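Note that one protein chain of the assembly has been removed; the remaining protein chains are unaltered in position.
The block that comes next holds chain A.
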């Protein structure tokens, strides 16, 4: 079976691409620190959601279970971005 036709290949590719963009583009000095950091956190939690829904198959899991983990992603992402923005001084 062709590797390209394997299940999850697209999700894997998006996860890899998102990692490359955050690690080697958004974290660099060409991007404003606050903008870059908020984007990096948001993308990280988007990746977490992809892993939960596709790799851990919550997409087809009972609704309650899916809801619990989706809420966890949302709450932790919001908390981290909120704490980051309230803690980092505005750029001089």
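Everything that follows uses one rule, which is that a contact is a pair of C-beta atoms (placed from the backbone, for glycine too) under 8 Å apart; a residue touches a chain by one contact, two chains touch by 3 or more; residues count from 1.
Here is the rule we go by: contacts and distances are computed from a predicted model.
Per its UniProt record, the hidden chain corresponds to "Nitric oxide reductase NorE protein" from the list "UspA domain-containing protein", "Isoquinoline 1-oxidoreductase subunit alpha", "Nitric oxide reductase NorE protein" or "Spore germination protein KA". As for the chain not pictured, it touches chain A at residues 6-9, 11-12, 15-16, 19-20, 22-24, 26-27, 33-34, 36-37, 40-41, 44-45, 47-48, 51-52, 54-58, 60-63, 65, 68-69, 72, 76, 79-80, 83-84, 86-89.
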